[in-house]
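For reference, the structure I am asking about is given below.
Apart from one protein chain that is not included, each protein chain of the complex appears where it belongs.
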Amino acid sequence: MNATLEIEKKKHSNIMKESPEANPKSGPGNIVEASGFSVYYGKFHAVKNVSLGLERGKVTAIIGPSGCGKSTFLRCINRMNDLVEGCKTTGLLALEGIDIYHPRLDVVELRRRVGMVFQRPNPFPKSIYDNVAYGVRLKGAIRKSELDDIVEMSLRRAALWDEVKDRLNANAIGMSGGQQQRLCIARALAISPEVLLMDEPCSALDPKSTARIEDLIAELAGEYTIAIVTHNMQQAARVSDFTAFFYEGNLVEFGETKIIFTNPKNKATNDYITGRFG
Amino acid sequence: MKDYKRKNPAAKSLIMDRHNSAFKAFCQYAGRSMLLAITAIPTISIIFILFFIAKEALPFFENFSYVKEFFTSTAWTPSKDADPHFGALAIFYGTLMVTIGSCVIAVPLGVIAAVCLNEILPHNLAQKFKPVVELLAAVPSVAYGFFALVVFAPILQNHGGAMMSIASIIAGLPIALVSSVLIGEFFAAKLFGKKKSSAKKIFRAAFPCAAAALVFWGAAELFNVKISSGTNALNASLILAIMALPTIVSISQDALSAVGRDMREGALALGSTRFEAIFKILLPCAKSGIAVAIILGFMRVVGETMVVWMASGNALKIPEPFYNFFEPVRTLTATIAGEMGEADQSTGSARYHVLFAMSFCLLVAGLLMNAASQWVGSGMKLKKK
Partner (left out) sequence: MTTRTRKLLDKSFTAIAYSSLALMAAAVAVFLLPIIINGSNAFIFDATVEHEKFLCENLDYDETASIKERVGRSQAARAPLYEMFNKFEYSGLSAQIERSINATRAEALKKISESGEEMSRIVSLPREKRKAAADAFSAEIWKSYIAEVDRMVKSAHSDGTSFSLAEILSLQKDGISDLCKESIAKAGKFGFSQRNLLRRALTTDVTAILTERKESLRRENAAYETFKRGVSELLGPETDAEKESLKLTRQKYGQPRMDLAREVFKNSIEQITIHDRDENGNEISTRVKTEEFFKGTPVEKMFSYIKKNFDAMMQPHYTVYLGFFFDNPYDSNIFGGIWPMILGTFYLTVGAMLIAAPLGIIAAIYFAEYAANNSFVSFLRVCVGTLAGVPSIVFGLFGLAFLINTLKVSESKSVLAGSITLALLILPTIIRSCEEALKSVPNSYREAALGLGAGKWKAICTVILPSALPAMLTGIIISMGRAAGETAPIIFTAATSTGAALAITEIFTQATPALPWNIYNICSEHEMAERVAHVQYGMVLTLIAIVLSLNFAAIWLRARMQKRTRV
């Protein structure tokens, strides 16, 4: 598989040279790295020439007003945007040095390594157990005891085990919204991805569930690399190590969360986090 | 009230006097009841249809020996004056046969086509393909019957064996190859474990080779089949399948597109291939809608008259052997259409009543299937809530 994923070094270095602003944070610690990355929907330029890196084991928050391209960028990392017709990308987006948009890239394998949690909880209309086991079973037959262990561990990590251990065979549709979202996280964790993308995971949830998810993110940080898109500035400040601010498709500012929220360099960033627009 | 009116003459128009208000209320009531009366026409029609078909069928069902013969015997000589026989078993069997035949063809094809239109083809291309489905649905049944009788039957009769063998290769080969590869994979994993070895490779390659050989052998066998009559159960089943396709495709497609985008994304984000996302998530999510589609397609097949009348050959016997689709059969609808013209329509002979008894069976089957589809469909709606 690695042979097919091998990056064309030439292309890589070319882009690196051409990209106007070199990413200040680019370094060996970055698991996902974008440089000069652009996304078009037809003629609409949704993400403009973005260069940033997600550091391994850290939580990176992506903030910005609606329609600024932050979700689009996130969805590009596991190529979820392939589902959108007329979506084109230029520039480089790499996972551990491997071009995500390489023509011979194995999308299925990529998505196993880059998990995703969506805005609205989307459990399958199956039992809780089957939901978590779904991704594991795709890989082929597995012993029942082994599978049980994986399911239990994933649910424990998602802080859901205690609530559902007695009704693993109940339909997931009957759970509350917060539980459903944690189930989705457990489902993503079950296939042990390296990167976990979260697209506004709390926007459809009540404050109590939101708090639980935030705790969960804090627990998972370190073990997984997490990228979270959020509208909620406090949330970004609370859970993330790094913050990227997107505005009209551009990456306006990127840096450590503490610095961004206390001493932003850019005026637009300042205006946004102080709530003047957005 | 009076004071208020005097002081404020403009209010006169707002508060109607009693007479006027009663008139207006009456008008509204009358209008609504008229609307309701017209809306009830389908209901009244259903009741009348049930009543009149049952009424004309009753004289037949009253005679118990006839009824027993009706469902158990194949002797059908309703036109004889002395000792007529009303054994409709062969006719029921013919109906069952073409229905099953056409569903076997139409259901997988229709569901896969719906999946392709909704999940695989880009949206604008799928939109362009839609008129093809609508066209298939719009063509009158008698035109399909004409095609079956005049165009297709002679071809089937003269080159039936060759056609069957080509069709079996086209349809069977990919399915046989894929399933044999899977089976081979399964056994190879069991026998050889995870190591790579040339023995394992050969073992795996043997399965698709054997499957291909099997398919070609079957095709060669079919090549020599002689079809005595081009109007037979196969012809009717094929054409009926084409007729049922648009129903199955469009309703399954609706059901699939009602499955949210989040299910699709969720499945793909966990690293499923598109095939796995479709078969493990989307189809199970849309299963009640697809069931409704299949039932409605089934209903269209059972109730269809002209195609089976023209294409099935109308032979009054159970084929030998019973699964032989190359033999002509006869269906309920074709019997009613063909014999009612000869039966005495106004005075009501035994033949007239037995045909109504048949249509009563058809009607009951239709109502039951309809109820089933509504039940399944309502289950679908409940789930969504």
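Every chain is named by a letter (A and B) in the order it is written, and numbering of its residues begins at 1.
The rule is short, and it goes like this: a residue touches a chain if its C-beta (ideal position, glycine included) is under 8 Å from a C-beta of that chain, and two chains touch if they have at least 3 such contacts.
Note that the structure is a prediction, hence the values are computed from the model and not measured.
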Left-out chain, listing which of the shown chains it touches: A, B
Options A:Glu109, A:Asp206 or A:Glu219, residue touching the unrepresented chain: A:Glu109
Of B:Ile169, B:Ala219 or B:Ile242, the one touching the omitted chain in the full complex: B:Ile242
Full-complex contact with the absent chain, from B:Ala22, B:Ile120 or B:Leu191: B:Ile120
Touch list for chain B against the chain that is not drawn: 31-32, 35-36, 38-43, 45-46, 48-49, 52-53, 55-56, 109, 112-113, 115-117, 120-121, 129, 131-136, 138-147, 149-151, 174-175, 177-178, 181-182, 185, 242, 245, 249, 273-276, 278, 296, 299, 302-306, 309-310, 333, 336-337, 340-341, 345-346, 355-356, 359, 362-363, 366-367, 369-371, 373-374
Touching residues (missing chain, whole complex) on chain A: 1, 106, 108-109, 138-141
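Note that in this section only the chains that are shown with their structure count from here on.
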Centre distance in Å when chain A and chain B are each reduced to the mean of their C-alpha atoms: 45
Chain B contact footprint on chain A (complex, rising order): 78, 80, 83, 85, 108-109, 111-112, 115-116, 118, 120, 122-126, 134-135, 138, 140-141, 173, 184, 187-188, 191
For the chain B and chain A complex, residues of the former touching the latter: 122-124, 189, 260, 262-273, 276, 280-281, 284-285, 383
